[in-house]
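Only one protein chain is missing from this complex, and each of the others stays in its spot.
Entry: chain A
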Amino acid sequence: MADLRSNFVGIKSPNPFWLASAPPTDKEYNVRRAYEAGWGGVVWKTLGAEGPPVVNVNGPRYGVIHGADRRVLGLNNIELITDRPLEVNLREIKQVKRDYPDRALVISLMVPCDEDSWKAILSAIEDTGADGVELNFGCPHGMSERGMGSAVGQVPEYIEMVTRWVKQYSRMPCIVKLTPNIADIRKPAEAAKRGGADAVSLINTINSITSVDLDLFAPEPTIDGKGAHGGYCGPAVKPIALNMVAEIARSAETRGLPISGIGGVTTWRDAAEFMALGAGNVQVCTAAMTYGFKVVQEMISGLGQYLDDKDITLNDLIGRAVPNVTDWQYLNLNYVTKAQIDQDLCIKCGRCYAACEDTSHQAIAMLPGRVFEVKDDECVACNLCVDVCPVEDCITMRELPLGDTDPRTGQKVVEFGNWTTHPNNPMAKAAE
């Protein structure tokens, strides 16, 4: 099988699957079990400054979004950073790292935004043997109200400042974890880079209210009749995370900055997608919290099989899709496709018809016998029918070759042409 060994900013692990800083990595017991299950690395749940540990709520900490059959699509949490004493965490980290020298162990940190606090914590972790630090500038609940977590991550200047301190007082690789609760993800990434970060990791959780208790009239999770926003994660956030990873990977200012991809990674395929968009490795939390540590075994076998099938290495995969991420204005407006329905696969549910007829372009005909056919002269190739069809590959998009006439427009399919040169664009430049 393909070699899955990973070297992320000098941190080696037997595979690119790390557990993200979160409840699964809160203590020695969990981390040992995770390593035994096959995880390549962990980011230890965020340590805070020395002193009285943080406290957590004693009511529910998680909310959930379910799909069919109560499949967990999204989790929301209001748990804070570790609530265990610093010295206990440090002792356990040292012990675990000594016993598992081949696994990555990165410590997540969050202390008040002043130089002394960062200097102190970096000094405290110095002899744990950990492989690196991850700066938690992401958590959007609780700690952010105290000027930490996403409160820092939302101010690029603070990110740069703290990152600089960390690089000044520690020789460990420094990963800056970014919050998605910001308008342009490139700005904090640029700040981290300016501050000397070795990498960024993203996304942390998204501000969210997952649901409302319609008897209590309070957000869930509800703590004694009240609820606060939490941080959203799990498969539901993956599209948001992929976009943010890609934005950093393709931006001229941050291109080449290593990225640890986080956000709804549930299967090997999710991991491969993050890596194709530029992530050097991935971090996982919700999948483990839903199914247990064993899920990594499917990720390992699946990614290995994929690389073998493609006959590429892990490094070949990283960033391979980045050149194909572009802006809308550069998309080929002369590329014409039409939906086509495979009548042998069609189960005649009519969902494509309902979607197209009620909400799109009235481009599917319902013929006697519940036969559904695409009207090429109406189809704009929106893909909605493909998306709502319950049968995989039953509806596909067929590319019209150059020179064919699009029955909808009556125009021949011609060579590449995008918005920048389109006659309807008042800003159009003459084609080269």
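Quick note on the criterion: a contact is a pair of C-beta atoms (placed from the backbone, for glycine too) under 8 Å apart; a residue touches a chain by one contact, two chains touch by 3 or more; residues count from 1.
We take it that contacts and distances are computed from a predicted model.
Trainee: Considering only the chain that is not displayed, what protein name does its UniProt record carry among "Na+/H+ antiporter subunit G", "BlaI/MecI/CopY family transcriptional regulator", "NAD(P)-dependent oxidoreductase" or "Spore germination protein (Amino acid permease)"?
Mentor: Its UniProt record gives the name "NAD(P)-dependent oxidoreductase".
Trainee: Of the listed residues A:Arg146, A:Lys294 or A:Arg370, which contacts the missing chain in the full complex?
Mentor: A:Arg370
Trainee: Among A:Ile312, A:Val391 or A:Ala428, single out the residue that touches the unshown chain.
Mentor: The missing chain is touched by A:Val391.
Trainee: Any idea which of A:Ala37, A:Cys349 or A:Ala365 touches the chain not displayed?
Mentor: Once the missing chain is taken into account, the touching residue is A:Cys349.
Trainee: Suppose we count only contacts with the excluded chain; which residues of chain A make the list?
Mentor: Residues 68-70, 347-351, 353-354, 366, 370, 390-391 of chain A touch the chain that is not shown.
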